[in-house]
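One chain of protein is taken out of this complex; the other chains stay put.
This part shows chain A:
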Amino acid sequence: MAATGRTVHPVAAIGFVLEGLWTWYRRNWRSTAVSSFLTPLMFLTAMGFGLGSQIRPGPATDNLPYVVYLAPAVLVGLAVQVSTGESSFPVLGSFKWDQRYYAITATPVTVDQLLAAQVVWVALRVFVSGLAYVLVAALFGAFVNAGALLAVPISMLAGLAFGTWVVALAATVNDEGNAFGNAFRFVVVPMTLFAGTYYPISQLPAWSRPLAWVTPLWHGNELARAAEFGGMSLLTAAGHVAYLLVLVAGGVLTARWRFHVRLKV
């Protein structure tokens, strides 16, 4: 009797894992839809249209209406938030609670293929929620230029630059996920407040700016605004992209190490 199982091309194997994630998502998308779609729109409405109505266009807003200045940065913030969400509890749970990863790596799918699929899944989730946000916010006049569409893949890159590190963290911790709360409190929230989302970091004391420079959010904000409003040299843009790519690569390699340690015991 010959088994019907077989090994497939790595790309196909990654596709099968994505299919599994999609099967789950089809049943459970409602719970994530609110946070990944409505939250940023509420935010944009409150901060951009509401509070922003009191802010006069000036040099600090690139002479743009505040809501227009804010919209691309909210996109990047959304990307980091969705990416963190998809990389934290779902990954920890797949090791610890339902142990789905152990089930998958008992098949021909390898640890590397599994990780690749998980990262691609995060990327897809970030991309789709970003695109939906841009289209809806554009209807309200928050985006004024088709360059906003280019900001979507940029936000995805910034999301992964942070999210892949969260994947690595999720593959390392073994508690109930307290580390994610801390990452959110001590990294995501300060990053959102001080890395150029609501105002340019030139408004901050000079000594504190390097702190913003290391965050993926700041590079993402710079790029996303430049995609829509222009005014950035190609070299500068390449520098931002390169920095984000280095963060993604570092996050993926660290996650890969942690996945191997945890799954091949």
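As a working rule, a contact is a pair of C-beta atoms (placed from the backbone, for glycine too) under 8 Å apart; a residue touches a chain by one contact, two chains touch by 3 or more; residues count from 1.
Note that contacts and distances are computed from a predicted model.
Choosing from "Lipooligosaccharide transport system ATP-binding protein", "Response regulator transcription factor", "Alpha-ketoacid dehydrogenase subunit beta" or "Ribonucleoside-diphosphate reductase", the protein name stored in UniProt for the chain missing from the display reads "Lipooligosaccharide transport system ATP-binding protein". Only one residue from A:103, A:146 or A:214 touches the chain missing from this view: A:103. Between the chain not shown and the residues A:8, A:47, A:187 or A:241, the one that touches is A:8. Remark: the residues of chain A touching the chain excluded from display are 1-8, 12-13, 16-17, 19-20, 23-24, 27-28, 98-100, 102-110, 263-265.
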